[in-house]
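With one protein chain removed, the remaining protein chains of the complex are shown where they sit.
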Amino acid sequence: MTASVPSLSDLSDEARSLLKTQSIELPSWAFGNSGTRFRVFTTAGVPRDPYEKIDDVAQVNKYTGVTPRVSLHIPWDKVDDYEALRKHAEDQGVTIGNINSNVFQDEDYKLGSLTNSNERIRRKAIDHHLECIDIMRATGSPALKIWLADGTNYPGQDSIRARQDRLADSLAEIYAALDDDQELVLEYKFFEPAFYHTDVPDWGTSLVHCLALGDRAKVVLDTGHHAPGTNIEFIVAQLLRLGRLGAFDFNSRFYADDDLIVGAADPYQLFRIMNEIVSAGALAPDSGVNFMLDQCHNLEEKIPGEIRSATNVQEATAKALLVDREALDQAQRAGDVLAANDILVDAYNTDVRPLLAELRESQGLAPDPMKAFLESGYLDKIRSERVGGTAAGWGA
Amino acid sequence: MTASVPSLSDLSDEARSLLKTQSIELPSWAFGNSGTRFRVFTTAGVPRDPYEKIDDVAQVNKYTGVTPRVSLHIPWDKVDDYEALRKHAEDQGVTIGNINSNVFQDEDYKLGSLTNSNERIRRKAIDHHLECIDIMRATGSPALKIWLADGTNYPGQDSIRARQDRLADSLAEIYAALDDDQELVLEYKFFEPAFYHTDVPDWGTSLVHCLALGDRAKVVLDTGHHAPGTNIEFIVAQLLRLGRLGAFDFNSRFYADDDLIVGAADPYQLFRIMNEIVSAGALAPDSGVNFMLDQCHNLEEKIPGEIRSATNVQEATAKALLVDREALDQAQRAGDVLAANDILVDAYNTDVRPLLAELRESQGLAPDPMKAFLESGYLDKIRSERVGGTAAGWGA
Amino acid sequence: MTASVPSLSDLSDEARSLLKTQSIELPSWAFGNSGTRFRVFTTAGVPRDPYEKIDDVAQVNKYTGVTPRVSLHIPWDKVDDYEALRKHAEDQGVTIGNINSNVFQDEDYKLGSLTNSNERIRRKAIDHHLECIDIMRATGSPALKIWLADGTNYPGQDSIRARQDRLADSLAEIYAALDDDQELVLEYKFFEPAFYHTDVPDWGTSLVHCLALGDRAKVVLDTGHHAPGTNIEFIVAQLLRLGRLGAFDFNSRFYADDDLIVGAADPYQLFRIMNEIVSAGALAPDSGVNFMLDQCHNLEEKIPGEIRSATNVQEATAKALLVDREALDQAQRAGDVLAANDILVDAYNTDVRPLLAELRESQGLAPDPMKAFLESGYLDKIRSERVGGTAAGWGA
Partner (left out) sequence: MTASVPSLSDLSDEARSLLKTQSIELPSWAFGNSGTRFRVFTTAGVPRDPYEKIDDVAQVNKYTGVTPRVSLHIPWDKVDDYEALRKHAEDQGVTIGNINSNVFQDEDYKLGSLTNSNERIRRKAIDHHLECIDIMRATGSPALKIWLADGTNYPGQDSIRARQDRLADSLAEIYAALDDDQELVLEYKFFEPAFYHTDVPDWGTSLVHCLALGDRAKVVLDTGHHAPGTNIEFIVAQLLRLGRLGAFDFNSRFYADDDLIVGAADPYQLFRIMNEIVSAGALAPDSGVNFMLDQCHNLEEKIPGEIRSATNVQEATAKALLVDREALDQAQRAGDVLAANDILVDAYNTDVRPLLAELRESQGLAPDPMKAFLESGYLDKIRSERVGGTAAGWGA
C-alpha cells in the first residue's frame, strides 16, 4: 500500500522519459458527427473539411502534449493538395500518421472488397489501396492501415475459403506496391458490419496474412474488436513476443459497440494492457508499435472526448510504469498468488493524476488539459465560425 | 426415428387447425432499404410510401397465406388519410396490426425520450404516443408497441433510478389514454443503440412496468434482444405462465445484430421457442400473443426475405406440432434424459416441407411460395415502376 | 481532479458513519479447500469443522473490523449443538447470519430438487429446507438463503413450465413455515451446473417467485451469476427501487467462473455497484440488504483472500461515498455527458487507502489488515495445529 501520492521523482529516469515521450495518434474522423444505425445526432462546430479536422487535432495536442499525429481516412480526407495539408498540419505541430483505406461505403462493396468474387470490384478495391499508397508518399505517412468490412450475413452466402484466398492475393499485390520504408498494418474485427462471418475476425487470421506478406506487414489490435471475455492483454503479449504488433487502437465498449472513450468501460483492463506493453518495452518511441485512438463520440463533445481519451491512456501508462517489477517477478517466482496480484493492483490503485499534472507543468503545459481547453474559448469559436458548409460526419 | 416424411394427415385435427390459422404480422419497415452504421446499401424497387409497403406485404401474404397483418411505424408511416390506408390494406386482404411509436430519430431525443430529465422533451415523447393512440383508433390497430432507444453511453451520464421513475410516470400517462380494447406492449432490449445501459434491458424490467400499469400491458419478446447464452424459450415459458407475453418478434442474429431472417442463425432455437409456445397452447388465434417479424434485409431482397422468414416460422411450428407430447411427458417423468431429448429432436429432424406444401395446396396456394413469387414477375414490375420519388429506408 | 489524497474528515458525517458501520457477512465455505471440476488443490491449515471455520471468520473480522457475521451451509455446517456453535461464534464477536440450504450434493437430486417431478425427492428437498428453518431458530439466523442447482442439460429433458409450477409450490410451503421475523432470499444464476436451462436463471424469475410468496421473500443478486455484458448495477438499482433486494453476494469472474475475489476482475464495476447502493441509501445497517462474500479461494490462501475481499469492498464503498452527488445531479440535468461521467470517475480514481487506514486506526485496528494478519503468526499456527482429521472442502 503506497503511503502517499507519488510524484514524478518517484519514477525511474527511464520511466519518466517514457512518459515524456509517449505519443498517441488521433483519428481525423473522431472530430465529425457520428452515431449508430438508429440515428446520427449532430454537434455544433464540427469540422467541415480535413483542414478543420487537423485544427482540432492540434488543439488536443496543444493541451495534452501527447497527440502529435493524425490518421487520415481516404476518401473522407481527400484533398487536392496533400503538400498543403501536410504543411497545414506541421505548422501546428502535427504530422500525418497512418493512411486508412475505406472500401466499405461504395455501392460496389455490398458483398465485399478485397475478397469479392467479382474481379472488377476486387480490382477497384486494390486500386483504391494503391491510391492510398500514393497519398502516403505525398503526406509522408509511414503505414497503410487496412480494416475491411468484408464478410457475409448468411451461411453459404459466399465461400469462406475462397474469400481467404482472394484476400491473400489482394494483399500481396498491395504489399508489393509499398516502398521499402512503408508498412502495411491489418486490423481484425470479431463482428460488424457483417453479421455471420467477417473475413479477418481475429488476430490469428491477421497474423497468418502478415506472415505470408513479409516483415513489414503487422497486426492491428483494436480494443473493441473481440468476443466477450477475450483476454486482450494476452494477445498484446503474444503479438509483441512475435514482433508483429503494428498498431494498437484505443477505445472501449461494454458490449457490442467499440467507440467509447478509451478506459470508459474497463479502466483496469486498459491498465493491464499498458502493463504488458510497458513490461515488453514496447512503449519506447522506436518500438514500432503505433498507438492511436480509434473511437467516435456520439453524444459527448468531440475535442473534450479526445482529450479525456488521451489523459486516460496517460494515466494507465503512468500506473503501469509504477509497477514494482522486481517485487512482482519475485512474488511470481515464489508462487505467491495474492502477493503478486497485490503488487499489480497497488500500482493500479495509485492516484497518478498529480504526477501527470507535474509532468505537464514541467513541459510548459497546463496541469489539467480538460479545464484549460474548456476555458480557452475554442469551442465557442468553432461553434460560431463553422456555420454553413457540410459538417463532417462519420463517413464523411 | 420417423420412418418417412409425414403428411398433413399425420397431424391431429387440432394441430392441423392451428397450422391453418397461424398468422404472422409483417413490419412495414422490412420493405425499405436498411443497413448498418457503416452503410445503407440500396435495392431497386423498394417502396416509396406506406401504400407501396402495404402492396409488398400483400404479396407476401398472397404466396404464404400466413401474413395478413402489417405493423406500422409512426412517423415513418404517417399518411394524411388513415381510412384510405386502411381500405388500401383491406382491399388486398391485409389489416393494420400494431402501431409502433418512434422516439429515437429526433434531435430532441439525443439523451432519452420517456426517461428524459428535460420535461419538455419527455412531454413531447408522451404526446407522440398519444398521437399513436389516435392513429390506432383510425386504423383499428389493437396494440401500441413501444420500444425505446433510451439509455446512456457512460456511467454517471444520468441516474438509472430516476430514469426508471420517469419511465414509469410516462408509461402510466400513456396507458391511461388507451381505450379499453387497446393494449400496450413494451419491448426490452439488452443493448444498442445505448452503449452503457438501456432503460428497458430485460424481460424483468418490462414485466415490472407492465405489472404496475395493468392487465392490458404486456411484454414484447424480441428474439435478437438478449445477452449471449440467454435461454429464450425459458423466458417464453415464464411469460406465458404469467399471462404477460404480449408479442413475439421473430428475427435472428449471430452476435450483435438482430435483424437477420428468423431461423437463419439458429433454427433449432426457433423450434425450441415454438415448442414452448405450442406446449403452452399459445399458438391459438385467441391466445393474445401477437406473432410478428421484426427484421430488416440489408443485403438480400426484401419480399423474398419476408417470404423465407414466414416459411421458416411455419416449418418450426409444424415440427413443434409433431412432437409426441405424451411420450415426451412419460420420458420426462421417468427421468430418461436421452429418451426425452430424442423425442424432441426427432420432431426437429423431420422434414416438414412436403407437409407444408400439402397444406398450401389445400388452401389454394402454390406449394412453394418463394418459387411462385419469383416467377410472378412482381420484382421486375416494381423495379421498373418504382422509379423517382424517395425510396423508403430504414428510418423513413 | 482531486488535488490530494482525501482524509476521513473530507467525508460528511453521514458518509463517515456509513463507512464505520458497514458490515459484510462471510461464508463458512470460503475457508475450506475448493477447486474446479478438474481438480481441488489442497491448502495447509484449512478448518476441519464448523468451529474452526468460525475461528477463521473471526480472524478476518479481527483485522478488518467489517465482517462480524458468518453464513452457514447445511449440511456442511451441521453440528450436534447449535447453541454451542452460536456461543463459540459470539465469544469471538461473530454472529450467525444466513442459513444456506444445499440440495445439490445428494444422489437424489441428480435431476432436480424443489422442481423434481418425483414427489418423494421434492418432498425430501422441501423437508431439508424445513430443517434449515429449525437451524435458523437455533442459531438466531435471520434469513434462509436458497440457491438451486436445478435445471436441465438437454432440451426436452424436462418441462420448463412444469418445473416452474413445482418450484412455486415448493417455495410456498417453505415460506409458510417461516416465523414472522424470518426472511427467505432466493438466488438466481444464469448457468452452471445445469447446462441447458436453470430453473432460476435471472432476477426476473426470482422476483416473480418472491412476489408470489410475500413481503419477506426477496431476491439475492450474486455478482458472478449473469450473462456476459449484463449491467449489474442496473439490476441493483431496479431491485432497490422495488424494495426487493434481499442480499448481495460479492465475488467476481472474468468469464465463466464466479468465485474470484470481489473486485479482482473489474474493480470499476464494483465501484459502480456500490455507487448505486450508496445513492439509494441502501448501505445503511437498517436497509434490509445483507451484504456478503460468496467466493471460494482455489489457488490463494483462504483467510488473506477474505481479508483482501473485505478491503476491496471497503475501498469501493469509500469511493462511492466520495462522489459529489450534488454536482453529479446538476451535470446530469444539464445533459453534460462528459462532465457527469467525470464526476463519477473522479471519485473512482481517488486513492482511498490512506482514508481507510485512518478509519481503522480510529477504531483501534491496524491500518493495513493484510500486513497485520500475515505478521500475526496465525497461518503458521493453523498449519501446524490443524493436522489430522478431514480438511474441510468445498462441499464439506
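Read from first to last, the chains carry the letters A, B and C; within each, the first residue is number 1.
Criterion: contacts are C-beta pairs under 8 Å (C-beta built on N, C-alpha and C of every residue); 3 or more make two chains touch, one makes a residue touch a chain.
If you're wondering where the values come from, they're calculated on a predicted model, not measured in any experiment.
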item: Residue touching the undisplayed chain, where the options are B:131, B:266 or B:358; value: B:266
item: Identified contact with the non-displayed chain, of A:7, A:42 or A:118; value: A:118
item: Option from A:74, A:345 or A:366 whose C-beta touches the chain left out; value: A:345
item: Residue of B:10, B:131 or B:300 in touch with the missing chain, whole complex considered; value: B:300
item: Residues from subunit B at the interface with the omitted partner, ascending; value: 1-5, 228-229, 231, 254-256, 264, 266-268, 299-301, 304-305, 308, 315, 337-338, 341-342, 348-351, 353-354, 357, 368, 370-371
item: Subunit C, residues in touch with the chain not shown (by the definition above); value: 35-39, 41-42, 104-105, 107, 109-111, 149, 153-155, 157, 190-193, 195-196, 227-228, 253-257, 260-261, 264-265, 298-300, 394-395
item: Touch list for subunit A against the chain that is not drawn; value: 110-111, 117-118, 153-161, 164-165, 190-191, 196-197, 201-205, 207-208, 226-231, 233-235, 237-238, 240-242, 268, 272, 276, 279-280, 328-329, 332-333, 335, 337-338, 340-345
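Heads up, the rule we're going with is that only the chains that are shown with their structure count from here on.
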item: Highest C-beta pair count, chain pair; value: B-C
item: CA centroid of subunit B to CA centroid of subunit C, Å; value: 40
item: Set of subunit C residues in contact with two or more other chains; value: 228-229, 231, 268, 337-338, 341-342
